[in-house]
Each structure stands twice: as structure tokens, then as C-alpha cells.
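Note that one protein chain is taken out, while the other chains of the complex remain in position.
Our next item is chain A:
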Amino acid sequence: MTTKVGVVVFPGSNCEHDVVEALQGLGADAELLWHGDATVGDVDAIVLPGGFAHGDYLRPGAIARFSPIMVSITDFAAAGGPVVGICNGFQVLTEAGLLPGALQKNSGSRFLCAPADLIVASAQSALTCATNVGDVVRLPINHFEGNYTCSAETLQELRAEDRIVLRYVSNPNGSIDDIAGVCSAGRNVVGLMPHPERACDPLLGSDDGRRLLGSLLATAGSRLPA
């Protein structure tokens, strides 16, 4: 059975087609879900793509978290379903309380658009289960508000529970503890600022993103009835 992934489109999302193409390239069935939908339907995994949901008005993700589909996504995540937020999608997940912390403006006051080397810090997550701790992957970053921050208590909890999933080799934005991606306590919800979907073909400079999105499909597939 083919794994079916729902890619959520908010007004202002702009990476949804890249995500769909990358997932299809890995053999998955990917479909777009509209933010105003009442349900996520029968998908096996969900991706919140990058962009500027609701224009990033107020704060990135602040309005998107109240989109009707978020209720169904929260239920899906609570039931253990894999949910990945990429870039703006990560910001939406933190605003929705599905992931801890927040993304503040880059410490260097610059919008960053460059390849970034990342170290897999935990292979126990929906997005890294097919990688090994210490693996280095190269993915593009493309953000202004990508500087991850959280309280000292939250950081301690993330470390103690092995929930820091990816770290920057060379911290580009001031993120606390070099964090590029974190996961939920259940390890099924993952947020990251870099874009795996833009690194799925050697022609684009890296196909390391396939390992991460492949992990997501493996996680989703393992939940399907045999």
C-alpha cells in the first residue's frame, strides 16, 4: 500500500509543490490539503510546508495555528501520527503548542538563504529514523525568523529526552544549542528550519533531504496495517 502524505496549504504557503514532488519522487502518494478543511482525511503523514502562512501577520504561525485544519492535525498528532513542519511549518507547530519553544529573528539581522550542514543529533524521530546519530546532511536554509529559543527548563528537558533532532554544524542564526530541529515527547511531531524538500536531487547540490523525507515515509509506513 502506498503511503499517503497530506501537505497543508495555508494562504501564503509557497513550498507545498516542492514537498509534493519530493515525496512523489520517493514513491509516496502526496496530496494538498487546504487549511480551511475540517479534516485531514485518511492520510498517513502530514507535512506543513514553508512559506508565509497568513502573510506571517502578527508573528509567523500565529494566525495559522487557528486555521480549521489545525484541530484535525492536533488530533492526528495526539494519536501518534507523524507530522513534520518545515521552516514556516515549524513556526506554525511551535505557535500551536505541538512543539516547544519559538523561532525568533536571526541574530545577525539578516535573511539567510544558503546551504547548511546539519548533524543528526537524534535518530529517534519521525524524520530521522533512517539516519544515524552523527550523520551530516546538507540542506538549504531560507529564513529570517529561524533563531530557535526556549526557556532553560525546556532546553534541559529537550536534552534529557533526546528531543534535539538536528543541530547546525556552523550556527548561522544564533539558535540556542545550535538547534535546527526538535521533536515532540512522542517523537512523531518534528519541526526543522532547513528545507529537506529542496535537497532531493543531486542537481540541486544535495539529495540528503531524501534520507529525511524517506524516514518520514518509513515512520508512516510502519503504522500501516500489514
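What we mean here is this: a residue touches a chain if its C-beta (ideal position, glycine included) is under 8 Å from a C-beta of that chain, and two chains touch if they have at least 3 such contacts; residues count from 1.
Methods note: contacts and distances are computed from a predicted model.
K.L.:
Would you kindly match the missing chain to its UniProt protein name, picking from "Phosphoribosylformylglycinamidine synthase subunit PurS", "3-isopropylmalate dehydratase", "ABC-2 type transport system ATP-binding protein" or "Pyruvate dehydrogenase E1 component beta subunit"?
P.N.:
Result for the unshown chain: "Phosphoribosylformylglycinamidine synthase subunit PurS".
K.L.:
If I consider the whole complex, including the chain that's not displayed, which of A:Asn14, A:Thr39, A:Thr74 or A:Gln104 touches that chain?
P.N.:
A:Gln104
K.L.:
Could you tell me which of A:Arg59, A:Arg138 or A:Arg223 touches the chain that is not displayed?
P.N.:
A:Arg59
K.L.:
Kindly state which of the options A:Thr2, A:Gln24, A:Gln124 or A:Ser151 is in contact with the chain not pictured.
P.N.:
A:Ser151
K.L.:
Name every residue on chain A in touch with the hidden partner chain.
P.N.:
Chain A touches the missing chain through residues 58-59, 62, 66, 94-95, 101-102, 104-109, 147, 149-151, 174.
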